[in-house]
Each structure stands twice: as C-alpha cells, then as structure tokens.
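Here's a slice of the assembly, chains where they normally sit.
We just call them A, B and C in the order they show up, numbering each chain from 1.
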Amino acid sequence: TAKPTDSAASGGANGDIKIGFIVKTNSNPFWVFMQQKAQEEAKKQGVTLITAAGKNDGDIDGQITAIQNMITSGVKAIIVDPNDSTAIIPALQSAQKQGVATFAVDTQVDGNKAVYGTWATDNYKGGVLLGKYVKAAFGKNDAGETPQIALLDYHPGVTVGDQRRTGFLDGFGVKRTDPEVVAAQDTGGDQSQGQQAMENMLQKKPGINVVYSINEPAGRGGATAIADAGKTKAVLLGSIDGSCDGVASVKDGQFTATVMQFPAKMAEMSIDAAVKYIKDGVKPTMPSSGYIDTGTTLITDQAVNGISYKDTTWGAANCWGTK
Amino acid sequence: MAEHEVVLRAVGIRKQYGHVVAVRDSDFELRRGEILSVIGDNGAGKSSLIKVLSGDVVPDSGQIFLNGTEVSFKSPKDAQRAGIETVYQDLAMVPELDIASNLYLGREKRYRGGLGSVLRMLDSRTMQKHAQASLDELGISTLQSITQRVETLSGGQRQTVAVARAAIFGTNVVIMDEPTAALGVRETKGVLDLIRSIRDAGRSVVLISHDIPSVYEISDHIHVHRLGRRIALRTPGDQSMNDLVGVMTGALPPD
Amino acid sequence: MKVLALAARNPFFGPLAALLVLIVLFSVTTSTFFSAQNFSVILQQSVVIGTLALGQTLIILTAGIDLANGAILVVGALVMAQLAQGQPPAAQFGILLVGFLVCGGLALVSGVLVARFALPAFIVTLGMYTMLTAGARLYSQQTLVVPDGPLTVLGTGGYLFGVFQITIGVFVVIASVIVLHYVLTRTAWGRHVYAVGGNPTAARRTGINVRRVLLVVYLVAGLLYALGAWQAFGRSPATSANVFGTANLDTISAVVIGGTSLFGGRGTVIGSYFGTLIVLVLQSGLTQMGLDPLYQQVLTGALVIAAVALDQFTRRVERLA
C-alpha cells in the first residue's frame, strides 16, 4: 500500500530529503549529543533532519507517537533508539508499509526485525570488559582480600542496564547471588540517587571495595559518597559511558575506569546509510550478528596485564559530549 | 397515651469537643404534630444538640428514642430514613450546583419509563418546576433563574432554598436551625406559615430561633437550653415572654 | 457576550477554543499538519491517555488525585499479556475480564484507603504507584507480546469517507467520553460526584453516602484504566513494566488543561479529552515544524500555560486583588 511520493523524484537536491531521528529521551546528555551529531551529519549531507524523543526511559507510546508524527510530516527514513526492543516493531513495520525506511541506533530491535540496519554498542560486551578489568585490577591491588561488590543499578527491566550488569558480573566471574555481591541499589542513573544509595550501602557494608555503576552520573554520585567516607583509595569504581565528564573522572581518580561508547559513530553511520538508501535504494550490509558494533573501549590510567585499554589522554580526545 | 405521642425523645445526651463540652447531659422531647422551639444563648449548644438528633454527629453518650424505640443514627442518612429532615445553621449546600440540584440532592427524580429506569436519566425539568413552585410558595420573588448556582445567591435566597428542601422531604420531623435568620419580613412570614402548615399536616417541627416574639407566638412548647442542657420545657402562655428570656439568659432561675 | 454566556454554561468551551487556536496555528505554520491523515493519527494517539484521563477526572472531581493510574494500567496489561501467551484468541475474552477485575480491584484499594480511612489521595496513590511499579517489575521483566485477537482489536480499523483512517479504539474513547459526560451530568450519581467534591459535609448532610460514592468513583476509574490497557494493546501489542511511566502527570495535566479544578467539584470529562488532544496537537505540530526536541519542550511548556490562560480568559474568572 506504500505510495511513492512524487515530490522526491522531481528534485535531485538532497534538500528535499527529510529524515526522522528519535532517541530514547532527552534527559541524558548521551542522547542529546547523539542528536546533535546526527544534526551535523544531516547538514553535511544536505538533508533535513527532524528529531524527537520519548518522555522517559521505557516510553514506547511516545516513540510510536513520534514515528507517526514524522511519517505525517513526510520523512523518507526514520532512525530510532528504541525504548523497548520488542514493542517498537509494529510501528516500524507500519512505517515500512508506508514507504518509510527504518534504522536503529544504540539499542537493537529484537532480531533486528523491521530495520534495514543497526549501529549500536554491545552493552554486554562493554560490561564484560569492565568486569574483567576490575577483577584484574583488584587482584593486583588487594592481594588476599575478598572482593565486596556493590552495584549501582539502573532499574530492572531496562535492557541496557540488565545487559551491562550481567556483562560486568560475568566478566568479574561472579553471580548476582554470590556472597561477593554484598549490596545493590537502583539509582535510575541519577547522580544524587547514586550518592544516597552508596552512602546507605557503605553504612551497611563499610568494607565495600568494588563498585559497578550503570552509567557515569550514578558513578559520580557513588564516587562522592566514597570520597566523603575517605575510601577513594580503597574502592575500585568502574562505570560505563565514556563521556568527556567520565573520562575526566577517571583522570582525577574518582573512577578507576570507564568503558567508552561511540554515539557519534552511531549517528553519522546511520544518517549516511539512510541517505544512501533514499537516493539509491541500497540497504546497508550488516554483519552476521545483524548489527554493526560501534565499539567499546576501556579507559583507565592504571594498566593491568592482558587487558587492552586507552589512557585518559586518548579518552579526552575521543570522548563524547562537551569537551 | 401521653407517652406514645412523643415522636423523638433523647436522654442524657453529651457531646464534647476537645475540652469544650457542647452538650452536657441534656434531655429532649418532641411530640407528634407540635412545634417545639429551642431557645438559648449563642453557644449554648442548640446546634450541637440537633446535630445529634439529625445523625450528623454521634454523641459521646446518651440515648435517642424514635416513637418509643431506641435508635442510633450513624449518619444524616439514617435520620432521613426515619423521616427526619434538617435545615442546618450553615445551610449545607453545594455551591457549585444550581438551586434545583441542591434542592433535590440525594433524592433526585428520574424520568418515568425506560429513560429513567434503564438510562437513569434525571428529570431536570420536573425538578426545576417543583423547585420553582416551592420557592414561590415561600415568597421568594427576586430569584431570576432556578438554574443559578447556589454560590451566586444572596444570603436570604440561599436560606430559603434550604428551608424548602427540608419542608419537601421531612415526612415525620422537620428540624430547622435558625431558618429565618437571613430572611426579610415577607420571607420570614412565609417560613412561619410553612412551619404551621407542616404542623397542621400532623408532622412535627423543631425550630431553633433567636426571634423570641415569633417563637412565643408560634410554638406549642419551648425548650430552653442553657450551658449545654435543657433547663426548662415550657408552654407559651404559662409564663410571660420576658420571664422566659430571663430564664434563658440565666437572670431568672428555671423555676 | 453570547459566546461568553455559552462558555459559562459549557466549561469545556475554553479548552476547545485553545485546541482550535493551536490547530489553526500549526495548519498555517506547517504544510503537513492540516491533513485528514494527521488528524486521524492524533486521534489514535489519544486513546490511552484520553481513557486514563477520564478516570483521573472522576477522581479529581471528588477532590482526590490518582498518581497510580499508569501503574495500574501496566499491572493490568502485564497480567493480561502473560495470560494470553500461547492461548487462542477466543480465550482473550476471559483474559480481558481478568484485566478489568485486576485494575478495578487495585483502584478500589486506593478507594478504600481514601474513603474509609480518610487518608489523603495524594499519598495513598503515591504509595500505590511506588508499590505497583516495583510489583510490575517483579511480576515480569520481559516485554510480552499479545497475539492478535480481542485484546488487540481496538487497534484495527478502516477508512471513514474514504480518507479518514480510524480505529475502533478511537470510537471507543469518544464513546467513553460521551457516556461518562452523560453519567456525570444527567444522572443522580454524577451529581453526587460533584457534590462530594464541592462540599463533602453538605453532601453527607443531604443523605449522600459519601464513602460509597468515593468507592464507586475509584472502582469506575480502575475499570477505565483497564480499558486504557486494552486500548494500549491496540496501539502496540507489546507491553512491559516500563511503559506509561509518566501517565499520572500526563493525565493530571490533561485534566487541568481541560478546565477541571484540582480542588474538586468543578470540571468536565469532555474538557479532559480536549486537554489530552491539546498536548498531542502540540507534540505533533512542533514535530512537523521540525524543531529540536529540547526547543519543542520549551515551547510545549509555554504553550500549555498559554492554553490555560486562554481558558481562564474565556471564562473571565474574577481575579484576586
């Protein structure tokens, strides 16, 4: 039932091309940054980009609404960072039926269905990387001590959070129910909640010496609580995100390490692919995994054997966000 | 025979708020087909007493008898089921609703037939017509529309609506707490006539009022309330009006 | 003058005016907003929040508030989706019934705490929200997809006049608004709802069973939340514990924008539905304008205030001095 739009055929200029870009929410600089990069790339390619965001993490109805509004406004392609990998599918399918190409960034759609291409971080892999590193660093520093791990989680049921935590625990080689995991709190990825949760966990288990944080704001809150308790030296704190703020925190010793992801790549590659598809009808080729991993890189200034990393100087040059 | 003529009797009613004793072990007695006036100083506890009788307030102690049987009113609804209808001193109206809606609040009329029984549709037209008629009867003539919201009414208009309401629905006893306080000369006469006609129809009326001449003229019995309790129950004519006032204010002993 | 008299009689006139102003605004400033297709999409977007806003209106009319409506919807949706896994479409009729029972029952718990124990609705429903949000995540951390059947039928539809695409869900939400408007304005129970919100003491003294009115209001609201969950399946057959996280504030906004007073006793469900549409028209229009989401957000905030100001103006409310 897809009706080809005539206006597109008339002009050769890319200016007639409109692309939609939908992120999870704009309550996190990660997505705001990705949007900005997408906007820059669109300008470079000479296409019009319109953007939208869900209201909060999990707001699938808001993203469906955004998809519908964008179709109305005549976009030829939609790139979405889905708030729910499953629930987004029917809306994407319906978009394709109406002749709109669909792509995913940052988070995969289930089975990579209903999208022509995906550019995302492998969050599990990032977690594993962090877990392995912290384990090794722990072994190196505190020989003989048993690890007491505290988790600063997002909240359960959010895919990215689950993947990162699972990866971290696997990488560290413990299970969630093992005695080494002495405390866990949900923070919603919020700095002040991270600080409060960490303070309360330290009251319960003053011996905590390993902390995982779902993202850098929560990690920063945790680091503040740890510093207030005078334990910065005694605790290894690992985070995931790789914003310039996070890299700075690694540099000044608040974080032991962070795992960097690359939102700019996601934005640029997806826009590029969308424009190509609209102009030439060529779908991007995806590897057998079904998506392109934009990569994760460990950032730390404390090297341990056998784990590749980049230092904070490299990190500061390649981080995302305001430099 | 004397005993079962008593419609509503209360014995040893007590109601305390914090350490303020509003009603202090007071008795009360209302006969069928009579107008009983309750008089007393401001703050004597008249309103508190009738709130107990109308089920609005649960007393701390004491008993209430309706036609000789002990009853216990947990809410105004209970008293209304027993045919006791009350005009409260602060009128108890919903400001956002119009006159007719307030008049029929809690006893709305539905259309006959399917519209009423199935769709439960209100027969607003009939309610408005009846409401207008009741108000006209009370001599309120300045009302411009029966669909005016009560919050826009003048003090006297509002009071008339409350009185009309009680008169329509009080099948057994009508209690009126200062029903003419805000009323003009003509409207007051309308309400006093209404009270008489309720009595003449065999129903009983409890009238709280500070208008002693009217009370003296209209009442069959007068309940004198002082410092939270009934200190005297008199028949007008047995005692001069001035003496009655003396008893009420404490200038004269009750007997 | 005539217009103002009409406005005074029909308090949803103000929100309607605001809605029309916005529609004109976006129709003029964008080339894509004014189309049958776009209006049909906006109507479809309104079905879930619009339905929840009806329950919220009922509760707010009694001077209450419901922060748990989205959470109740989610629990109901998860239970229904879980039960529907691997079941034939025919089984979904029974499952729907379960959903209505679950949502009605949960809302009734709030109702009992408010009506019977006189606890403030804000705290009761905040507590319910906290518990149910966590409860939903304990119940299922997966995204569940319901198979096609009665559960998803509200999302199916066809064309009206050949151009106007419409779903059953849109009919259902509009029908709900009309039925509830009828109930509130033309039945005794509706009047009692206004009375309980306007002056509970007076309501009680006229013999209204205030507690029962409150209980029924919360129960009906719960059933509307179940209807909202059903509508949500029409929008997307997939559900999880993380959806509709801001439905509470979204519906309160719709209700207040629609001219209902948070202090109880004044308001209309039609207004609340217009309030829902106002927010959606804003989102749609601003997206069509191609504004960045953050700038969209700034404008949304300003326009929501402006919409209510317009409403106040059409009602010429007496001002405080």
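Following the convention adopted for this analysis, contacts are C-beta pairs under 8 Å (C-beta built on N, C-alpha and C of every residue); 3 or more make two chains touch, one makes a residue touch a chain.
Just so you know, these numbers come straight off a predicted model, no measurement behind them.
Peer 1: How is the whole complex made up, in copies of each labelled chain?
Peer 2: Only one copy per chain type is drawn, but the file holds A x1, B x2, C x2.
Following the convention adopted for this analysis, only the chains that are shown with their structure count from here on.
Peer 1: Going chain by chain, each one touching the next, work out the least steps from subunit A to subunit C.
Peer 2: The distance in steps between these two chains is 1.
Peer 1: Specify the chain most distant from subunit C by Cα centroid.
Peer 2: Greatest centre separation from subunit C goes to chain B.
Peer 1: Which chain has its Cα centroid closest to the overall Cα centroid?
Peer 2: Most central by this criterion: C.
Peer 1: At what distance in angstrom does the C-alpha mean of subunit C lie from that of subunit A?
Peer 2: Roughly 33 Å, centre to centre.
Peer 1: Once you find the CA centre of subunit B and the CA centre of subunit C, what distance in Å lies between them?
Peer 2: From the centre of subunit B to the centre of subunit C is 43 Å.
Peer 1: How far is the middle of subunit A from the middle of subunit B, if each middle is the mean of its Cα atoms, in Å?
Peer 2: Centre separation, subunit A to subunit B: 72 Å.
Peer 1: Among all residues of subunit C, which ones touch two or more of the remaining chains?
Peer 2: Touching at least two other chains: none.
Peer 1: For the complex, which residues does subunit C have touching subunit A?
Peer 2: Those in contact with subunit A are residues 30, 32-33, 35, 37-38, 41, 44-45, 48, 137, 140-141, 143, 145, 232, 235-246, 250, 280, 283-284, 287-288, 290, 292-294, 296-297.
Peer 1: So in the complex, the part of subunit C that touches subunit B is made up of which residues?
Peer 2: Listed in rising order, the residues are 186-189, 191-192, 194-195, 198-199, 201-209, 265-266.
Peer 1: In the complex of these two chains, what residues of subunit B are touching subunit C?
Peer 2: 54, 56, 75-77, 80, 86, 88, 91-97, 101, 105-108, 110, 120-122, 124, 165
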